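Okay, so here's the structure we're looking at.
Only a single protein chain was left out; the remaining protein chains are all shown in position.
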Amino acid sequence: MSGTTPHITPYKTLGIILLILLVFTFITVEITSIHLGALTVTVALLIAGFKGYLVLTYFMHLKHESTLLKILVAMVFVLFALIVVITFIDYAFR
Amino acid sequence: MINEKEEVKHVSYLDHQGEYKGIFAWIFSTDHKRIALLYLYAIVTFFFVGAILGLMMRFELAAPGETIVKPQTYNGLFTVHGVIMIFMVVIPGLSAVFGNFLLPLHIGAKDVAFPKLNRFSWWIFIVGSIMAILTQFLRHGPPDTGWTFYAPYSTTTGTSVILATSAAFVLGFSSILTGLNFIVTIHRMRAPGMKFFNMPLFPWSIYAASWIQLLATPVVGITLIMLIFERVFGIGFFDPQLGGDPLLFQHLFWIYSHPAVYIMILPAMGVITEIIPTFCQQKVYGYKAIAISSLAIAGVGFLVWGHHMYTSGMSEQARWFFSFLTFVVAVPSAIKVFNWIFTMYKGSIDLKPPFLYALFFIFLFIIGGTTGLILGSVATNIQVHDTAFVVAHFHYIIFGGMGFAFFAAIHFWFPKIYGTMYNIKMANIASIALFVGFNLLYFPQFIIGYQGMPRRYYDYLPQFQWAQVISTVGGVVLFIALVMMVTNLVRGAKKGQPAPANPWKGSTLEWTIPSPPSLENFDEDPVVKKNPYDYNS
Partner (left out) sequence: MSNQVNHAHVHRDDEAQKLGMWLFIFTELLLFGGLFLVYSIFRVQYSANFHESSLELSVTFGVINTVVLLISSMSVAFALTAVQKGNYKFAMQMILLTVILAGVFMVNKYFEWGGKFHHGLYPGSDLMEFLDNGHHLFFGLYFFMTGLHGLHIIIGVILLLISYVKIKRGKIQSDNFMHLENAALYWHLVDLIWIFLFPLLYLIS
C-alpha cells in the first residue's frame, strides 16, 4: 500500500458520528429508566453494540481498511461471544 | 539460488560485530537469530531445572510413604515443576526458539516485523522466569497449589501464590508480544511472489499458534489478576461464601490453558511436517489439508476447555458439549498424522537423527492423542480424572509430542544455526535411549492411573509400587539420555565438522543460504518456488 494516498476522514463526518453517538447515549439512558425487565439489558447492549460499531467503523477507520482487518475484528468479537455463550451452557443448566 | 560466488563477504550472524560488545552484543541484539539462541539457552536451562525437579519427584515416588521429601515439599515440587515446564519451557519453546530463527528464513525476510519488540519479549521472558524461580526462595514458601492454581486453595494458602501468578502474567505478556510479532511478520514480510499457500508449513503452524498466543493469553492474564485481588482484597469472584464460584476460576483458567496446549503442539507438528518430506525427498502429501487443519485446530481448540472439568460440577449439557467438540478437534490432528505417513510412502528414506526423532514423535503423539480421547469421553473420564493416567497422557503429548519435536528441530536445523555438524551416531543412540527411557517412565503410569493411583499424591498403596519403580528407573535412563544428547550437541557446536549450506537436501529457503546465515539472511530477494517442497530442482 506504499503508493496509495490514505483516506482522510472529513471533520464533518466525524462530527456527525459524534452527534449520533450522543443521541444514542441519551436514548440508552431514557430507555433503561423504563422497566422492561430482562429486555432492558438486551436493548442497552444492542445500542452499545451499535455505538461500538460506529466507533470502530468511522473513528477507528475500519470502513476504509482492508477486508482482512474487518474479518479479523469480527472474528475477535465472535470468539468472545462464543466463549460467553459456551460458559453459560454450564451456568444455565446447573 | 545458492550464493556461491560472493562479491559480498559473508560474515556469519554469530561473528557479526555491531555497536555492542561482549555479552551486550547478545542481550541487546535485535537479530532474530541471536534472540532465538538466547531463548534456546534459557529454555534448555529451565528444562534441566524442571527435569531435576521431576527426578526428585520420581525418587520420592519410588516407595510409598515419605521417601526423600516431606509432603509439603512434594506439593511445592510438582507445582514449580509444572510452572517451569509449562510457562518457561513448552509454551515458549518451539515458537520463541525455532519460530524466531526460522520464520524469517522460511518466508525470505531479513528479520521479524518488530525486531526491538522481539528483544523486549526476551527480556520480559527472563524477568518472568526470575520471578518464578524466586518463588522458591522467599519467606512465604514455594507455592503448593499445582501449576493450575485452583481456587479456593490458591486464594487461601499462605505460600507465594501472588509472586508465582505475577510471574505467569509477565511470561504471558512475552508470549503475546511474540505472537503479535509473528502474525505481522507473516502478513507483511513474505518475499515477493510468496503467497500464503506458497509458504512452507512450519510458518503456517507458527501463524496458527501465534493467533492462540495473542487471543487466549489475555484471558489467563486477567484471571490471574482476579486471583491476586481475591487474595488481597477478598473480592469474592471464586469464593462461595461471598457469592462467587470456584468453577468460574476453572473456566477462566482453562479458556486459556486448553488453547495453550495447541500453542505447544502446532509448531511441533510444523517441525515434523518439515522434516518428513526432507528425509523422504518427496513433497508433503496434502499441503492444503495440513495448512487448513492448523487453523482448524487453533479455532476449535478455543471451544473445548471444559473437558478438564467434567468432574467439577459442571452441568450435564456442558459436559456433552465439550466432549463432542473435543472429539471434533481430534480430527484435524489425525488428518496430519495420515498426511505424514502418506508423505513417507514410496519416499527415499534417510534415517538421520531428525527423522528418527520425527518417527518417535509420531508414535508418542498417537499414544498421547488416543489416550486424550479416553479422557475426552465423559464416561471414561470419571475413572481416570486426576489420576496418574492424566499425567501419563499429557507427558506423552507434551513431552513425547512437543519435546521430541523440539529435539527433532534442534538436530534438523543445527547445521544451519551453528555451521557445524554433531556426531550422527551419538545422536541416534541418544535418541533411542531417550525413547526407551521415556516409555519406561510414562507408560506404567497409564496402568496404575487406570487402577486408581491419584496424581499429585506423594504417598500411595503398595500395589502401585511396581509401576512407580519402573517409572523411576525410566526417569533415570531418560535423564542420562538427555545429558548424552545435549553433550553431543554442545560438542558439535564447539568442535564439530563444518557443515554445508544444505546437508539434508532440504528444499525450503533456509537451505539456500550459507550455514550459519549472515546477519540479514538473504543478499537479495530469494527466488520463491510455487511448491516449497520441490525436491527435484
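Order of writing sets the labels: A and B. Residues in every chain begin at 1.
Heads up, the rule we're going with is that a contact is a pair of C-beta atoms (placed from the backbone, for glycine too) under 8 Å apart; a residue touches a chain by one contact, two chains touch by 3 or more.
Keep in mind that this is a model prediction, so the values were computed, not measured.
Contact with the chain that does not appear here is found for just one residue of B:P64, B:G141 or B:G236, B:G236.
Only one of B:N75, B:S174, B:T217 or B:N502 touches the absent chain when the whole complex is considered: B:T217. Checked against the full complex, the candidates B:G76, B:G99, B:G244 or B:G306 give a single residue touching the omitted chain, namely B:G244. Panel shows chain B; residues 109-110, 113-114, 176, 180-181, 183-184, 187-192, 195-196, 214-219, 221-223, 226, 229, 232-237, 242-245, 248, 252, 255, 520, 522, 525 of it touch the chain omitted from the view.
Within chain A, the residues in touch with the undisplayed chain are 1-2, 6, 8-11, 14-15, 17-18, 21-22, 25-26, 28-29, 32, 40-41, 44-45, 47-48, 51-52, 55-56, 58-61, 68-69, 72-73, 76-77, 79-80, 83-84, 87-88, 91.
We take it that only the chains that are shown with their structure count from here on.
Distance between chain centres (mean CA atoms), chain A to chain B: 37 Å. Contacts from chain B toward chain A in the complex involve residues 187, 215, 219, 247, 251, 255, 302-303, 306, 313-318, 321. By the touch rule above, chain A contacts chain B in their complex via residues 68, 76, 79, 82-83, 86-87, 89-94.
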